[in-house]
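Every protein chain except one is present and positioned as in the full complex.
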Amino acid sequence: MTTDFQLPAIDYQAISPLLILFGVACLGVLVEAFVPRPARRRVQLGMALVGVLAALGAVVLLAGTNVVTAGGSVTVDGPALFMQGALLAFGVVALLLIGERRVEPGGAFVAQPAITVGSEADQRQASAPGATEVFPLAMFSLGGMALFIAASDLLTMFIALELLSLPLYLMCALARRHRLISQEAAVKYFLLGAYASGFFLFGVVLAYGYAGSVDLAAIHAAVDTSQMNPALLYAALALIVMGLLFKTAAAPFHVWAPDVYQGAPTPITAFMAACTKVAAFGALLRVTYVAFERLAWDWLPVIGVIAVLTMLVGAVLAVTQTDLKRLLAYSSIANAGFVLVGVLAVGRTGASSAMFYLVAYGFAVLGAFAVISLVRDREGETTHLSRWAGLGRRSPLVAGVFTVVMLALAGIPLTGGFTAKFAVFSAALEVGEGWLVIAGVVSSVIIAFPYLRVVVMMWLSEPSESTATMVAPGLLTGTALGIGALAVVGLGVVPGPVLDLAHDAALFLR
Amino acid sequence: MTVADVLLLGLGAVAVGAGLCVVTTAHLVRAGLYLVVCLGALAGMFLVLTAELVAWVQVLIYVGAVVVLLLFAVMLTRAPIGASGDLDRPGWPGLLVGAGAGLGLAALFVDAYRWTSVSLPDGPDGPGSAGVLGGELFRSWVLPFEVLSVLLLAALVGAIIVSRPDVGASDRGAER
Partner (left out) sequence: MPGPEHYVALSALLFTIGAVGVLVRRNAIVLFMCIELMLNAANLALVTFARLHGDLNGQVMAFFVMVVAAAEVVVGLAIIMLIFRTRRSASVDDSNLLKY
């Protein structure tokens, strides 16, 4: 058969961040096969860090690019580059946490999770070096996230969604301590995640049925011209948004988040909280702003109700938590609601405020989980609130960092959290969505309480026998903590540059 | 009634019936076998819809690989061969709501569409043949296709890590 066969033109420079991430991930798999075991962690960590930094450099070099390339599969535009940049910056910090081995002998991951817990073999591997395969898995996941943000058709988006999720499910199951809970979190996350991506897929199919194409711009064009029944379009929109809201952990699709955040190894929880959130909101922004913008009047009230529900559920349930990881999970749910407020202020200001919020939240939450990985006793991490009482007296420096991070999450002025909340709420006011702002302010006040309670407990209680010990951070965790704290304060004191950057970047290419 | 209509009715009834059996049967192994029937009926429908290659790939990948894997999993988790009473959880509200929504959706679709089918772009071997589809795949879907290979690699590596054999029994495992 002689078809005149033509490969599509591919702008390799525009997709270079993706190529670097996937390339390093594949190299990481080869390292597992060929590099002797003792050297593997260094090689893997170094390669992953260099790869993510190189991809970040490539993103910076691409600033200002606006192209659709690779046969119409990838859009490289302002929002894509801004959020890829944020994602990769978080990726560096998360990799530092994943690579840490000083805090826990052998690292936070176990080499052979399938060994029965408590058996003789398990005791032998208790302090053996952990699996180094987490590095390639994290890189695969990061690559999927970067593609998820930039995908310009729904099929590419679906594949990126799977690529970012599957390694995450697996990494959840690899915790060294509390392994049963970790594996259970993996099962839960997997089953609910696969269920949600089934809904997303059916939405994609219905959009294809309506528009005759899965290209986001083509769907936008078809909204006015298609002869098909609009019911198809609405069903498609509902199912796609449902799938994406699941990944952002918005209520009522949030039920997985507390269990998974608590069960997963802390570095992976940090990775999920910061990076997955950026990726999911990147895709949500692109789908709603590019493909379904003409239906904005139909989806605004519905997603508005979801946003209010998310903020309130997250805030109220956070108050009742006694476990810090669960508390941060509910805080992550509430924060998804705050970002949604920005998304709902449809327009340039709305998009830029949501993007800024994601940056501020990401650094704060990475810092918080970095501290959590340091507070330990003989059993591993101690995340129960009562064990944190008096920690401030024992190790003022790290407790100070945690305080800054908590104040940022609570939205206290002079921290990134305040600037971000201010940006999101003023964007919503600008377009006349006052009810969202009211709900937002109310839930900010509610959720400030649990954050401040932790701070008060740390500083004002006397250390007792049950107070956990704070392990001195190694170089990697120390760097991660430093980056997190500096970014949080920096975004609060001089938010101008990042706000301007977000504003300049916030135009979607259709 | 043409042949295609009869086939649609027959295969559709088989697919829905088998699907219902998957969801309701109390036998774990039978659920897997009903799934084979359902997927087979779907492959038949793909053939009726002139998606020849998709139909054969469906048989190869789904019936041949996925279901076999699922049955292996059933065996390895030592599921009882007979009926097991604990497969369901009380979900009647969910069942009712879901079934109502599904029937409504289906009715809506039947009511909403007045389409006429257009003939597919023809290749030398028919519209759904491997050649035509391959051309389409590499013309507009190169990047997703390559990413798919990365996805498979990630899934394989991850699955191996999670289920690595219990080498700790030997002394070599201690060194690892």
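Chains: A and B, in written order; residue numbering restarts at 1 for each.
As a working rule, a residue touches a chain if its C-beta (ideal position, glycine included) is under 8 Å from a C-beta of that chain, and two chains touch if they have at least 3 such contacts.
It should be emphasised that the depicted structure is a prediction, and the values quoted were computed from it without experimental measurement.
Considering the full assembly, A:Phe158 is the residue among A:Phe22, A:Phe135 or A:Phe158 that touches the omitted chain. From the options A:Val35, A:Leu53, A:Val67 or A:Val205, the residue with contact to the chain not on display is A:Val205. Of the options A:Ala63, A:Val117, A:Leu397 or A:Val456, the residue whose C-beta touches the omitted chain is A:Val117.
Residues of subunit B that touch the chain left out of the display are 1, 5, 8-9, 12, 15-16, 19-20, 22-23, 28, 31-32, 35, 38-39, 42, 45-46, 49-51, 53-54, 57-58, 61-62, 65-66, 69-70, 72-74, 76-77, 79, 86-89, 91, 94-95, 98-99, 101-103, 105-107, 109-110, 112-115, 117-121, 127-128, 132-133, 136-137, 140-141, 144-145, 148, 151-152, 154-156, 158-159, 162-163.
Residue-level contact of subunit A with the missing chain is found at 113-114, 116-117, 155, 158-159, 162, 166, 169-170, 173, 179-181, 183-188, 190-191, 194-195, 198-199, 201-202, 204-206, 208-209, 212-214, 258-259, 262-263.
The definition used in the following text is that only the chains that are shown with their structure count from here on.
Centre-to-centre separation of subunit A and subunit B, using mean CA positions: 30 Å.
By the touch criterion given at the top, residues 1, 3, 5-8, 10, 15, 22, 25-26, 29, 32, 37, 70-74, 111-115, 119-122, 124-125, 128, 131, 133, 136-137, 140-141, 143-144, 147, 155-156, 159-160, 162-163, 166-167, 169-171, 173-174, 228-229, 231-232, 235 of subunit A touch subunit B in their complex. Of all residues in subunit B, only 105, 108-109, 112-113, 123-124, 131, 135, 138-144, 147-148, 150-151, 153-155, 157-159, 161-169, 173-174, 176 touch subunit A in the complex they form.
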